[in-house]
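Every protein chain except one is present and positioned as in the full complex.
Chains: A, B, C and D, in written order; residue numbering restarts at 1 for each.
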Amino acid sequence: MIPPGADYLRILPELVLTFFGILVMLADPLMDPHKDRKPIGILAFVGAVLAVSATFIQAQHPGLAFSGMVRVDGFAVFFHFVVTVIAAVVILASISYMKTQQIRAGEYYGLILFGTVGMALLSSAIELVLVFIALEISSISTYVLAGFRRRAATSIESSLKYFLLGSFATAFFLYGVALMFGATGSTDIYKIGEVLRNGNVPTLAFVGVALMIVGLGFKVASAPFHVWTPDVYEGAPSPVVALMSTGPKAGAFAVMLRILFAASAPGWFWLIWVLAVLSMIIGNIGALVQNNVKRLLAYSSIAHAGYLLVAFVALPKTGEYNYGISAAMFYAASYAAMNVGAFIVISHFGSLNERYTTLDDYAGLGHRQPILAAILTVFLLSLIGIPITGGFFAKFYVFSAALKANLVGLVIIGVINSAIAAYYYLRIIVYMYMREPREGVPVTRIPAGLGFSLAVALIVTIYLGVVPGRVLDFALRSAQEMLR
Amino acid sequence: MLHYILFFLFAALAVGGAVNLLAQRHPIASALSLIVVMGSLAGEYMLLGAEFVAAVQVIVYAGAIMVLFVFVIMLLNAGEEERSLKGSKVAIAIGVPAMLAGLIMAIWTLTRHNPANTPVGVGAMYGPAIAIADQLFRPFLLAFEITSVLILIAIMGAVVLARKEEQQ
Amino acid sequence: MSLNLWLIPVLPLVGAALNGLLGRHFSKRVVTAIALLFPGAALAWALLVVSRALGGGVTLPYTETHATWLGSGAFSVPYAFYLDQLSIVMMLVVTGVGFLIHIYSVGYMSHEGGYYRFFSYLNLFMFFMLTLVLSNNYLLMFVGWEGVGLASYLLIGFFFLRDSAASAGKKAFIVNRVGDFGFLIALFLMIKHFGSLNFDQVFAKVSTMPVEAAGMGLLTVIGILLMVGAAGKSAQIPLYVWLPDAMEGPTPVSALIHAATMVTAGVYMVARSNPIFFRSPTALIIIAIIGCLTAIFAATIGVVQTDIKRVLAYSTISQLGYMFLGCGVAAFSAGVFHLMTHAFFKALLFLSAGSVIHALGGEQDMRRMGGLRKHIPKTFWVMTIATFAIAGFPPLAGFFSKDEILWKAYSSPFGGSWIYWAIAVFTAFLTSFYMFRLWFMTFFGEFRGAEHEGAEHAGHGHAQHGAATHGHIHESPWIMIAPLVVLAVLSFVGGWIGIPHALGGHNQFDQFLSPVFHVSAEAMPAGEHPGARVHEAAAEHAETNTELLLTGVSVGSAILGLFLAWLLYYKRRDLPQKIADSLGMVYRFVLGKYYVDEFYQAAIVKPLLAGSSTVLWRGIDQGLIDGTINTSADATRDVSDGVRQMQSGNIRSYAAWVALGAACVIAFMIWMGVR
Amino acid sequence: MIPLSFYLVLSAILFACGVAGFLIKRNIITIFMSIELMLNAVNLSFVAFAAHWQVLSGQVFVFFVMVVAAAEAAVGLAIIIAVFRTRETLNVDRVNLLKL
Partner (left out) sequence: MNSSALNPYILTIVTFIPLAGAVLLMFFPRRDRDIRWFALAVSLLTFVLSLHLPAHFVNGQQGFQFEINLQWISTPNIHYHLGVDGVSMWLVVLTTFLTPLCVMISWKSIHDRVKEFFILLLVLQTAMIGVFVALDLFLFYFFWEGTLIPMALLIGMYGHERRIYAAVKFFLYTMVASVFMLAAIIWFYAKAGTFDFVALQTAIQAGQVPGFATAAPWLFLAFFVAFAVKVPLFPVHTWLPDAHVEAPTAGSVLLAGVLLKMGTYGLLRFNLGLFPEQARSNAPWIIALAIIGIIYGALVAMIQPNLKKLVAYSSVSHLGFVVLGIFSFTQMGLTGAVYVMLAHGISTGGLFMLCGILYERRHTYEISQLGGLATPMPVYATFFLFTVLASVGLPLLNGFIGEFLVLAGAFQAKAVYGVLAATGVIWSAGYLLWMYQRVFYGKVKHDVNLTLPDLTAREQAALWPAAVAALVMGVAPLLWIKAIDPAVRAAIQPVVQMTTQVMGR
């Protein structure tokens, strides 16, 4: 049985990505192994951009595909778009990075493209087994990508840690899927939802949800499953961190939203509440004393996962869950923009072997590289949540959704946390602008590709901070679609 | 009755293999224990009627994958584990109790609160190759196709990581 | 018909502004011209105004309103000037004496640096003082009040290179501020209860209120607070301490500000507020007691001072006490009368003292003077007139005004008492004594100062021309003597406008001021006043006799003072030392000015500074508040380190955390499921 | 007729053994084997549930899990080789450059 043509359009971004991934794979051996892989990178970038445009075609064909394995709705399109844009930006930024790091492996781009297939599919897959496979695709590719700075022991170590712990966590997720299957007799999220809404909910389903939350909580780096994050982020190549702190995370959040809301998973309210609070506190407190910028941002990403989880528990009695969901979506998007931007700056500034990643290295950056410093400052301010940056509205929507649901205590914890967070982001700014420059840290020109990718991240960050209305409207609508 | 005997035989083998995996200090011994576990699980699958799965379990898992393991163990010439290192206190002190607690809770749930605590007959769900194939290439077509991407990644990843680093 | 009263204060302001802003670029001649022209014009205009007002051109009280200064809601304060008999007197005293002192200063300050600055300040002072006396509301009066304080601050600290001068200026300002605090509170009370600060509106409201028999009624509180303000400005107990130090300023300043005009502002303010005080016997008694105590207290200190200007300063405080005593028994016209005559003779005294100092190249210690009669005869003669005037010898000005106060202190229906009289007479004796002591020490006997020492001892400014005059004591130039002569004449005849009935006069001064004071006095039945004694025609003759008797006693005490001073400081010069030795502790106590300054320093200033520094700043600010915040920051850091410890780097321990988390999650969800 | 719960409990025990192996083993390869054990345990659950619900998809899942496990094994072992190259050890406790 051959699926109808529209089904292929519904997975068009994935198809495009896969196609270009294969192209990259095939093209790589044709190149002189001692030459830089810039052409391959450009090819991959073209693929990613085409994938971005493919999401528009995808959006024209909402509905189920492949025997109900995939559901294309606004929600899916939103995350497809986010993920593919992340991939495109990261690929573009990687070209110069790979050159400075002297890594000559076209597989890098292939892995990103293939990994993006998984990340994208996470948001549209409604069959739990497909979700599992997509999760593995995105994970395994990032395991490998994390180890790409092969001369550095830290990179391999981070790869190993990510791999072992990631597999450990996916096993939990899989067990959760199995129990869910056992409890409901189905692995289709919407069918599970019907079953759970209609009948008596077996305890098995609760345990299934618990195990899935463990697995997904690990992927989104929420406390107490966050332990891998700082080590992995510190060791992995910066552009890869840019990717994996946003792409798989966005995908995992999408899955989580679908499972918790569309599948009407039971009993998780206080659980997520606690996870949100723990993540915010542990992330922010842990970041306070960090001296490595990558590690610092790793802790910050834990905290941001916490803020995002706040949106999950915004469940007003009126049943208007779409506010919380859309807030989470918006948060994921704006976090992606600012975090990718920040890590791209870090990747550029790190120089060969990422030598310069401590705060001391950032001293006087405002002096020596004013533009780069200014851009990083914008991203950091956005991470703090200063108005007219995406980070502000992200927090704003999340907290406003929570207040709609009368979660005053949670919001207060949240705002206090964001105030604490200001301290460590500010530390970076302080180092950049207020300390004397350190000897021997080189001043480097910003390559075109990196500049362009930074510009994209910057524009998106500002765009989401100045005119967030369209994006949020879209998110609100697609959240409703997702719930239907 | 025979079913029970068979079930418990395989179960005992599986659990015994798993425990042995933990107890053995040499990775080769552990790997062999794992093969025992997999084999006995294949027996359980047969008991449940999943004959194709059981066959694949033996061929792919116990065969292919575990060979890979053994191969790598040989390649790296891994010896016995060292045991006298610190840094593992947290793992033992927190992890193992947590694991036990989780296990107890899981068993409790699975036995008491399972709504479908019904007996399952031998071969209750007969899964011949043809039926499985029908599933794979119809409803699960996309999943099946997408695994190819997974495999591609695995190949690329393995190649990249295992490749000798070129000299500068 | 407009009198354009505003010109009177504003003219000196123009002078001040011109000299202040541009004086640096002017020649000395131009500075002098400006400095004299504008106050002179103000004097001329004032005289014109008075002639018009008394000529019946306008009806008094006359008000001219120019604009609203500030307002909020229903409350507003205008730029408005007010002329009645009281302000006429004050205006004339200020412009007249002020102008004379300006002239004098031209000579006195001719060798000083910052010549333009000095005249700018002096003109500024005139502006504020005239604003004070001419305003038609309390707030504008307060403007003048603060402004003269500022001018005083600037002028005391004129020789700012001397630390003592700078400190004295600051002290004057701050002590005055303490008084202003009371004044301000009084203003707030008026705003709250009367809704306005305009004299006419306030007094109109006040006049409808009953006399407050006892306790602390509204008017009593206002009255006392006003008196606090007056005590600050007019150097009454307990706020007098700044005035002696203020002698650090150039002598013309002491004459103008710290003798003739500014320090009497308090008296003016109390007199101006007479409708309030008439209705508050308690406040009156407090004023009388403060005045009385200040008079004798300062006089005793004056007796032992050796610095010529300090003697005069304490004398000023003492005389101000007299004025308050007068006001305190509701004899406001007597107080104001004394204010006027005092302005003449005390200005004269200071200026003469300045002339002496000038002659000696800056020497101020009377123990180094003596025999100056021959060297500076003109100064000697004007000084003599002034001394006799202040000592209360008839028919000089001081006699009439002081006598009026003494009599009223005894006889006033508003709380007059023989105790006041007795103290006042004793003070008169002391006044006579220390003034003649000064007179004898300065002008009689042999010259005791080594002239070269004089130059060394000199203050800042005089050091320069002290050196120039080294070797001979010289008489001051005509520009300094001329004002002295005018003042001497005034000190002589100034009292004649207020000759009491008992001595066959008509007390025109009292009558002149009566519209200001008696209106409010008569507004209420005398019988209601608890302290009031009923005037009866029959008693009038007896009273005249009493008055004559009392006058005799006071003149006698003045003569006694003269005699004693002659005995101790002319005839038997060894005696004072012996007396001082025999008195021992007491003498030293008085010589130390009762150690009031030291007391304030130890009881208020030091604890305040130490407390602010150790308790407030180091304790609360840096210790408690910043400490709390730093501690919590450190605690957060510690927690942060704890969180880091989770991150041991060991994969197995990470897995353990995940497992623990998973166990908790499973447990929670099972609980949710079972529930 | 064996109760479903027997299979499930067996699966849970095996899963727990896998977790325990991750926690107490020091050799990276053995730890990885523990993960494989966990996946196997889940597979048993799938098959058992498939029998319980009488749907074949449960068995198909096993299939996919095996593919994933194979892919993981390939990548994982490559990573282990890479680690061994840089660190000359397979002891997981020695792989702790990144911490705090």
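Just so we're on the same page, a contact is a pair of C-beta atoms (placed from the backbone, for glycine too) under 8 Å apart; a residue touches a chain by one contact, two chains touch by 3 or more.
This is a predicted model, so every value here is computed, not measured.
Here is the thing to keep in mind: the chain we left out touches A, C in the whole complex. When the whole complex is considered, the residue among A:Leu43, A:Leu381, A:Val441 or A:Leu483 that touches the unshown chain is A:Leu381.
Check C:Leu184, C:Leu503 or C:Leu564 against the missing chain and you find that the one touching it is C:Leu184. For the options C:Val50, C:Leu150 or C:Leu503, the residue in contact with the chain missing from this view is C:Leu150.
Where chain A meets the omitted chain, the residues involved are 366-367, 370, 381, 384, 386-388, 393, 396-397, 399-401, 403-404, 406, 408, 411-412, 415-416, 418-420, 422-423, 426-427, 429-430, 433-435, 467-469, 472-473, 476. One chain is missing from the display, and on chain C it is touched by residues 68-75, 139, 142-143, 146-147, 150, 153, 157, 160-163, 165-167, 169-170, 173-174, 177-178, 180-181, 184-185, 187-189, 191-192, 608-609, 611-613, 616-617, 620-622, 624-626, 629.
Just so we're on the same page, only the chains that are shown with their structure count from here on.
The centroid of the Cα atoms in chain A and the matching centroid in chain C are 78 Å apart. Rounded to a whole number, the gap between the C-alpha centres of chain B and chain C is 102 angstrom.
Inter-chain spacing, taken between the CA centroids of chain B and chain D, is 5 Å. Residue positions of chain C with contacts to 2 or more other chains are 644, 647-653, 655-657, 659-660, 662, 666, 670, 673-674.
Among all residues of chain A, those that touch two or more other chains are 129, 133, 136, 140, 143-144, 147, 150, 159-161, 164, 168, 182, 202-203, 207, 230-231. Residues 648, 650, 652-653, 655-657, 659-660, 662-663, 666-667, 670, 673-674 of chain C touch chain B in their complex.
Put simply, chain C touches chain A in their complex at residues 636-637, 639-641, 643-644, 646-647, 649, 651, 653-655, 657-658, 660-662, 664-666, 668-670, 672-674. Residues 8, 11, 15, 18-19, 22, 28, 31-32, 35, 38-39, 41-42, 45-46, 48-49, 52-53, 55, 57-58, 60-61, 64-65, 68, 71-72, 75-76, 78-80, 82-83, 85-87, 92, 95-99 of chain D are the ones touching chain A in the complex.
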